Structure formats: C-alpha cells, structure tokens
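Every protein chain but one is kept in place in this view of the complex.
The chains carry the letters A, B and C, assigned in the order they are written, with residues numbered from 1 in each.
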Amino acid sequence: MVEAVGLGINTRKRAAIAFYIALLSIGSLLAGCQGRERNGIVVAGSTSVQPYAEVLAEEFAVMYPESSIDVQGGGSSAGITAATSGTADIGMSSRELSEKEQHLWSKEIAKDGLAIIVHPDNPLRSLSLEQISLIYSGQATKWSDVGGSSESKIHIVTREEGSGTRSAFSDLVMGDVEISPRAIVQDSNGAVKQLISDDLNSIGFLSLGLVDDSVKALMLNGVKATKENIINGSYGLFRPFLFVVNGEPTDLALEFIDFAVSEQGREILSTEGLIAEE
Amino acid sequence: MNKDTISKMVFFILALSSISALALITGFIFIQGLPLFFKVGFANIVFGTKWAPSQGSFGIFPMIVGSVCVTLGATLLGVPIGVCCSIFLVEYCPASLSNLFRPAIQLLAGIPSVVYGFWGLLFIVPFIRNNLGGPGLSMLAGSMILGIMILPTIISISEVSLKDLPRQYKEGALALGMTHWQAIYSVLLPAARSGITAAIVLGIGRAIGETMAVIMVLGNAVALPESILDPIRTLTTNIGIEMGYATGDHQQALFATGIVLFVIIMILNSFAQYIARRK
Amino acid sequence: MNTNDKTIEKIAKAIIWSAALFVLVILTAIIAYILAKGLPILNWGFLTQIPRNMGRSGGISSTIVGTLMVTAVALVIAIPFGIGTAFYLAEYTKESWATRLMRFSAESLAGIPSIVYGLFGFIFFVISLNMKWSVLSGGLTLSFMILPTIIRTSEEAIRSVPTTYREVSFSLGATKWQTISKAVFPSALRGITNGVILSIGRCIAETAAVILTAGTALKMPTSIFSPTRTMAVHFYILAREGISMENAYGTAALLIILIFLINVVANAAVNRLMEKGR
Partner (left out) sequence: MAKISIKDLKFFYGSNEVIHGISLDIAANEILALIGPANSGITTLLRSINRLYELTPGARMEGEITLDGDDINASSVSITELRRKVGMVFDIPTPLPLSIFDNVAYGPRLSGNTNKQDLMVIVEKSLRLAAVWDDVKDRLSEAASSLSGGQQQRLCIARVLALEPEVILLDRPCSGLDPISTTKLEGSLEELKKDYTIVIAPHNTQQAVRVSDSVAFLLMGDLIEAGPTSEVFVTPKDTRTSDYITGRFG
C-alpha cells in the first residue's frame, strides 16, 4: 500500500512529462515538414461564390481523388486580400476588380444576377432603379413612398462594407449615392435571406442563384429577375464571379480553374443557377 | 549548475516569454492602430459619426455609443436579476434546488456565445418585432441577450462574496431584532459590496467584449440610434464584421477600434482594482 | 415586528424568488431548446462523417477533430508558459512596481475582447508570419487569449498556498525547487486546474478569435498546418447562413455536452488527485 503511493506519484509525473515532451516533439516534427501538402490548395472569398466553388471542388475531387481543395468564405475583398497575400491560392470575388487590384490575374467563371428581395407576403411586385436608390439612400422610408399601399416603415437590409454583393449593388443601383447608415447590416447572403424571410417590412439584395421560396425577388421596371432576362439584356443587375490569383496560376490551382471553365464545369454552374454559358 | 539555479532560470525564461507575448499583442495593436489617429485626427475618429472606410471616413462615435448603450442595457437587466438570484442561492434556496441550480449556472457560463446569439435571433428578435415594432434586430435585443449572458458571471461571483461573509454578521443582525430581509439589505449586502461590485465590473467587461452573439441580433447599422428599437453596431461587432476585408487604412481603423476597446477595458480594470483596494 | 415590516419582507421574498425562477426558466429554455432540437440529430454517423455540401449533409467529424487540435495547440503552449510565469511572479519576485505592472497587464489582457485577439492573430500569424489559416494560427491565437487567464488563476492559487507549507519544506532542508515542486505545486494544483478547465471551455466555445485564424475549411485537418473549422464556427456558419438548422442544432448540442463533460470529468479527476492530500 505504502509503496504503491510513492510509486504512483512518480510514474504519473514521469508519464505526464513524457507525454508533454512527445507532444512538443510531434509539434516540432510537423513544423519541420514543409508547410501544407503539395496536393492541396485553399480557395477563399465571396460567400456568394462559395457554394458554387464547393460544388466544383466536390466534382473536381471525383476526378482527382489525390487532390485536396479547401473552400472557405470570408467575403470578396477578403478573398482578394487573401489571394494577394498568399493566404489563399485562389481568391473568389463576386465583383469586378478595383483599380488597385488590377495587377492580379483573374478569370471570370460565371455571371450571377443580383435580385432585390422582399418578404413573400409583401404585395409589392416591381420597383425601378430610382425607387430602389431612394429606398436605400433613406429618402423613401415608407412603402407608400414607392408605390406600395402600406404606411409601415421600410427596414433596409444591406451587406457589410467590403462585400462583393454590396459593392456590385452600389455600382449598379446606387451610383454615387450612399447607402443610408441606418440600414441593417448582415454579414452573409444566408443572414440576409433569413432576415427578409422573417420580416414583412424588410428589403434586401441577394445573389440570384440563392433566391428560393422563402423570399420574393422583385421585378425591375416590370422585368423579372431570371437568367434568360439577364442573357437577353433586359435585366441589368448582374455581376461577374471571379477567380483571382496573384500571378499566373500553376499546378493544382491552374487545373482547378481550368476545370471550372471547362465544358463540364460550366454545365455544373449552369445547373446550379448561374449564367455560365460562353 | 544546480537544480535551483536551473529552475529559476527556466521560470524566468517562461515569465519573460509570456510577458513578451503580452507586450507583443499590446504593442502590435497600438502600432497598427495609432498611425491612423495621427493621419485622420483623434477627434475625427473618436467623435466622427460617419463610418465609410472605402471613402476615408473612420468615425466610430456611433459604435462607442452603441457599445455603451448595449452594455448599459445589459447591466440594467442583468445586475438586479443576478444579484437577487445570488441572494436567493445564499439565503433562501432549499438545498434540493441549489443542487440543480449551481451546475446549471456553471453550464450556462460555458455555452458558446454564438448559441446565445442564435437563440436570441430565434426568440427575442421576432418577439420585439411583433410586439414592439421596428426590425427586431436592435439595441434592445442585444441588451437582453447580453443581460442573460452576464448572469452566470454576476451570480457566481456575488454568491461567493455573500457566502464568505462571517456568520456573525447575519446572526448579529437577527439578534438585534431585524427581519431576514432587513438583515440582508442593511447588513449583508453592504458588507459584500466590494465583491458584488467586482462581479458587476466583470459582467460589464464580458458584455463590452462580446462579439458573435451581438453580430446576430444587433442589426449592425452604423448610425447613431434614436430609440432602443433601432439597429446599432458596437465596437466589437465593427471589428468582427469587417475584419476579413480590411486592408490599408481600413485595417488600421479596425485596430484603432481595438485601441478604443483596450482603453475602455483598462479604465474598467483600474476601477475594479480601486474598488478591491478600498475593501 | 410591525405589519409594515412584514409586507416588505413578503415583497422582498417574492422579488427574489421570481428573479431566481426567471433565471432558472431562461436557463432551461436555452439548454433544453438546444438539446431537444439537437440530441435527435446526434448519432454515430453524425459524429464520424465529414461534412458534405457545406455542412448541409454528412456529419461534423472534421470540425470535432479541428476543435480538439486547435484547443490542444493552445493548451500545450499556454499551460507551461502561463503556470511558469505564475510561479515566477509568486515565488521568485519581490512585490515591486514591475510585478504590479505585470499583474495589471495580465488582468487587463484577460479582459480584452476575444475579437481583438482574433484581429491580432489574423494580421500577425495568418498574414505577417504567413502561417495561413491553420490549426497552428488558430491555436496560437487562442493561447495568447487564454495566457492571461492561466497566469492570473495560477498565481492566485499559488499565493493562497499557506506560507507554513513553504516554511515546513524549507525547514526540512528542501531547496527552493524542491519546495515549489513538492509542497507548493501539489497544494496549488486544484486552483491551477480550475483555471485550465476554464480556459479549455473558452477555447472550445470561442468563435470570434478562430474564424479568421483557423479558417473555415471543412476538410479533415491532417497536420497543424491544415486549415480547419471548429465546432463553434461551424455552428455559427450553419445557423447564420441558414445552411442546415438540423446540423446546427446537432453541433450546438454536442458542444454543450462536451463542455459539461469537461467540467465533470476534470472536477472528478482533481478531486481524486486531491483526496490523498486533504
């Protein structure tokens, strides 16, 4: 009994020390290896592009089982920053590159419409660009100001500063007019959609590919927000989905981008609701 | 070299590394954030009301107001309930119930803040929207969620400070003919004051620092709020929402936001130490 | 006792009881809701499968592994440094302005919001040191975050060890190191462990500090250089983007169970360790 007590402490302590040393050496061993595995790349950025990139990556993995592609969100500007700094191998953007970003290599994989959405029970069916701009600048505060019947206040929902969707919306709809600071800011497409589907008096904008029954896409000057109308030019709210790389893409990154713009890749994106036709 | 010298050196090196790490993060934040204060001007940042980093406006005054208001709201809701609850646990609670209560509060302290935020989004936000009006995402919703989140901190620390009081305090008060409540109110609570204050300060610290839960329920608008039903943005959510995008001045502006938070926490902490020393 | 006193007594009692009931109801509402929605989701497949389709289907195995890896890295770094620093502060230094400054800064840094650590970790580890989104970046960020807590709780535990233990040990001819390792450390173990448990809980529940340091990749992490997504981040993204409420609840339920288990197991372990001594 007595011996057991003395022994117990020592072995336990030794075991703990040994375990710790083992952990540390595993750590340094791993640190010794050269970075991440060669067959892996990180694709990061726009939460609008992310779901489609996920699908592409899954299909890509079927063809190249050895490869490993990590798709992450973060937002368009984050993706471009990440590609610039090398944090990500490919950045995803749902807006055009700005002047400062022109030095980056980019490839458009598809176009996506931008839908103006409201609650499904909202009687409003169509708005003009000017009306949307009035709402978002905070000048039109009630539904009746834009032809609606309700006297309720409009709850404007926008995306955060840096979002590609917001930036595309600003360029296409607002021009030089600023979005009201009173607007509710949500940090992802999903959050915007959830909020609009809950709040009868809210209005927001969303990637057309993500619109489903829980929200209603408004017509623009009476033109429905559909793929066809974007292709034939009657619905003007759309932006490119870009893959961005710092310098010419190589190896796996190049293969993945080539896959995305291959016939198979375009077909996948098209089925998912994007405009990926040549 | 004997073991004593070696161990002292090892401890010294460990301490030095830790302190360097702490200095590194403090220094890093200040080095990243301070240049913007000089470039744009201190007043334009701290008292500026327009936040549009892409256009070079970095006013975080609405966020400071947001942080203060939400925290104040959380304190108003959480402190009375929390302190009452700690009185209950020490003075009124039947033993059978306290065996259920304490572990539950411990568990509540460990629940990820995102779960609170989500719960608030599911129940509190629609409740406010349907009954009080507005978009629901609001200062009030944030205050309520934070008020709940700081309960475990407040309850457990004030409970300890009430429990640690010498038994003679209560016995003496009762022997003077006070009722139970009079004994609590005029003897026990004042005696436990410094502990309860510490609990409140810690709770405030937690409320100011919370990010993910409030991103979900505050609405994050960058304007000064006009009522408690308006969406607002706090300092932490400002960093949380835009952190991923930030480059250049925008990034520095987020670090500047961090500096303001840092200073607020320092002030709170100094206040807490002052209270503790007065005890 | 006059009637007035009696009324006040009754009112006070009613208020205190209702406050307590309110807390209990809220507690149950949150925990029960998550568990009721989440427990049915938890099954072997959910725990062992990799998330598919952005987490819409499949399980959450990679996020469990990611959480454990990130937490382990944070602890392996923060525990020795934190406890070592605490011993240095409590046993090797005289009270001076330098120790007071160190204590004040540890105290202040313990109160700094986790998002500030996240911002620091993102810019410093991920971008400046080019460690990219990885288990290592996330773990390092978390270790910085919990370091002040571990220093503070450990120092408090060491200081509350009765001086007589040290005097006895020295009077028996122990050296400083022997006194610290054989008399002070075992007595401070409970307090130190409590601080560590607290920190483990914080690591597991943390979202803001890891989302942009460990990343949001869903693949199974293969080394500490792989990007990964922790369970709390997974829950946030699933719920925020409205990807899959079922899986979000399942993840949250598992998180709650995990945190509960850590509390129970660690407490039991410490109690068994201490039984011998007291």
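Keep this in mind: a residue touches a chain if its C-beta (ideal position, glycine included) is under 8 Å from a C-beta of that chain, and two chains touch if they have at least 3 such contacts.
Note that this is a predicted model, so its numbers are computed, not measured.
Q: Touching the absent chain in the whole complex: find that residue among C:7, C:128 or C:164.
A: Among C:7, C:128 or C:164, only C:164 touches the chain that is not shown.
Q: Please identify which residue in C:15, C:39, C:68 or C:174 touches the non-displayed chain.
A: Once the missing chain is taken into account, the touching residue is C:174.
Q: In the full complex, which bits of chain C touch the chain not displayed? Write them out.
A: That gives, for chain C, the contact residues 94, 163-175, 178, 182-183, 186-187, 274-278.
Everything that follows uses one rule, which is that only the chains that are shown with their structure count from here on.
Q: Using the touch rule stated at the top, which two chains are linked by the largest number of C-beta contacts?
A: After tallying contacts for each pair, the winner is B-C.
Q: Calculate how many whole Å lie between the centre of chain A and the centre of chain C, each centre taken as the average of the chain's C-alpha atoms.
A: Chain centroid spacing, chain A to chain C, equals 31 Å.
Q: In whole angstrom, what separates the CA-based centres of chain B and chain C?
A: 17
Q: Which chain C residues sit where two or more other chains touch them?
A: 80, 212, 240 - these are the residues of chain C that touch more than one other chain.
Q: Find every residue in chain A that makes contact with two or more other chains and list them.
A: Residues 74, 187, 191.
Q: For the complex, which residues does chain C have touching chain A?
A: Chain C reaches chain A through residues 52-54, 72-73, 76, 80, 126-127, 130, 132-134, 212, 215-219, 222-227, 237, 240-243, 276.
Q: For a test of understanding, state which residues of chain B touch chain A in their complex under the given definition.
A: Spelled out, the residues of chain B in touch with chain A are 50-54, 62, 125-126, 129, 134-137, 215-216, 219-223, 230-231, 233, 241-242, 244-247, 250.
Q: Under the stated contact criterion, what part of chain A meets chain C in this complex?
A: Answer in residue numbers: 5, 20, 23-24, 27, 30-31, 33, 35-37, 40, 42, 44, 47, 50-51, 54, 58, 68, 70-74, 85-87, 187-191, 193-194.
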